[in-house]
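Apart from one protein chain that is not included, each protein chain of the complex appears where it belongs.
As written, the chain order gives the labels A and B, with residue 1 at the start of each chain.
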Amino acid sequence: MSTSSPPMLRAQGLSRTYGRDAALVRAVDGVDLEVAAGETVAVMGPSGCGKSTLLHLLGGLDRPTAGEIWLSAQRTDQLSERALARLRRDGIGFVFQAFHLMDELTAVENVELPGLLAGHPPRAARRRAAELLDQVGLADRARHLPSALSGGQRQRVAIARALSNQPAVVLADEPTGNLDSEATLDVLRLFESLHTAGQTLVIVTHDARIAATADRLISMRDGVFIDETRLTGGTAGDLGSLAGLEG
Amino acid sequence: MQQEVVLAMLAKEPSHGYQLRARLRQALGPLGEAMNDGQVYVTLTRLEKAGLVTAEQAAGVADRPDRKVYALTPEGQQRVAGWLAEVSWPRPGLSEFHLKLVAAAAAGLADPLSIVDAQRRELLRRLRDAQRAALAEPAGSAATLLLEGIVLRLQADLRWLEACERHWTRREDDS
Partner (left out) sequence: MRGRILLIARVTARDLRYRPAQAALLVLAITVAAATLTLALALHGVTSRPYARTRAATHGPDVVAQLGGPAVPAQVRALAHAAGVIGHSGPYPVASALLRYRGRTVPLEAEGRDEAPASVEQPEVTTGTWVRPGGVVLERTFAEALGVRVGGRVTLNGQALTVTGVAVTAASPPYPNLCYSPGGGTCSVFDLPDMRFSPSDYGLAWVTRPQARALASAAAPPWYFLNLRLSDPARAGAFASAYGKAHPAASAPVLIAWPSIAAADGLLVQDEQAVLSPGSWLLGLLAAASLAVLVGGRMAELTRRVGLLKAVGSTPGLVAAVLLAENLFLALLAAAAGLAAGWLTAPLLTGPGAGLVGTPGAPSLTLRDAGLVVALALAVALAATLVPVIGAARTSTVRALHGSARPPRRRATLIAASARLPAPLLLGLRLVARRPRRAALSAASIAVTVTGVVAVLAVHATADEKFFGGGNGLSNPVTDRDGQVLLVLTVMLITLAVVNAIVTAWATVLDGQRAAALARALGTSPRQVSAGLSVALVLPALPGALAGIPLGIGLYAAANGAGVLTVPPGWWLVAAVLGTLLMVAGLTAIPARLGARRPAAAILRSEFG
């Protein structure tokens, strides 16, 4: 599994607990994870298994109660709020289930937000945002407000935003949770193209179709990893038999 | 009635023909009504001819299939083991996989959960292939539609496998 180059993202003994004594909840319980550069990892599991919490921890949106997180060989779990913010800006792109775009900004303004936050000159940020919107196929909707976009379009804007500062890792939390199958396909295509371009992705999902885009699939239950599957490699059958063709 | 299913049903211990039929009925629940009783005996006869089972007639009993006692031969056991480890996927026919799990649990031959997991992995790989193929097709091609259909069915099957996993986990916890 491990190659000569160090992993892009690494977690060791990661834990997050809530409450105390009788009401103690172990959302994430001693998880170890390694994601190589350019790899796509999918985490699947039933509701409440802690996969979203895990992603929030990896993305610096929440602080772990125990364990270490390393991004590009830099320790991230003990950074200050300011440093974490910079991390979220430049090192990690987050895609949420609920999109979380700013309602009062247009699509292109939402996408250039991380660029402006990073202090890039406005014109350069705008150019990059326009490119990204083109990449996700929404060049013609650049000046629309989120309220004028469908769910799938909003999620694509959110993905473009996550890519804005060329992050080392893109973390996606149920990216197609609120989307219909048509919109899911659009997002699927995007993830495939990102994967081909060498982007490191960690996706938490219910949807087997999204999970199938991954190189590695991890099953999670009750805060721990219970299974890991490599999805690369051949299959034992052929598509023909699946389609009902006698072969 | 698939041969391997009948073989697997005998894996735990030899049994009479009618006992076998009853076990199958019970495992299939309401769908057992649709089972053709005669098919079971036909399959048993075929299996005997193929040397995968032996049939013994109890003394003093009429020469009827349901009264015979059937048992697995070594070749039959080999066949069963191979079948349990198989991860091919039939098109319809969920009953076969379902019975596979039932038989494996009853005979203690294999952990149903690992069978389910292995099958899940296989289906996911196939889903990936089908999806990749679908995305590689030019837009609007008719083949996309077919591939899309495969993907959706695989997705549905995967959901069922998740349900199987939950059920067999609970049974494991209860026992």
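Here is the rule we use: a residue touches a chain if its C-beta (ideal position, glycine included) is under 8 Å from a C-beta of that chain, and two chains touch if they have at least 3 such contacts.
Only a predicted model underlies this, so the values are computations on that prediction, with no experimental measurement involved.
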item: Touched by the hidden chain, restricted to displayed chains; value: A
item: Sole residue of A:V25, A:L105, A:A142 or A:V224 that reaches the chain not shown, by the stated touch rule; value: A:L105
item: Residue among A:K51, A:R141 or A:R161 that touches the chain left out of view; value: A:R161
item: Listed residues A:R10, A:H56, A:R141 or A:R209, member touching the removed chain; value: A:H56
item: Chain not shown, touching residues in subunit A; value: 56, 61-63, 81-82, 85-90, 94, 96, 98-105, 109, 113-122, 125, 146, 151, 154, 161, 165, 178
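By our rule, only the chains that are shown with their structure count from here on.
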item: Approximate Å spacing (C-alpha centroids) for the pair subunit A, subunit B; value: 38
item: Residues on subunit B engaged by subunit A in the complex (per definition of touch); value: 87-89, 91, 117, 120-122, 124-133, 135, 146-147, 149-151, 153-155, 158-159, 166
item: Complex contact set, residues of subunit A against subunit B; value: 46, 188-189, 192, 207-209, 211-213, 217, 227, 229, 231, 233-237, 239, 241-244
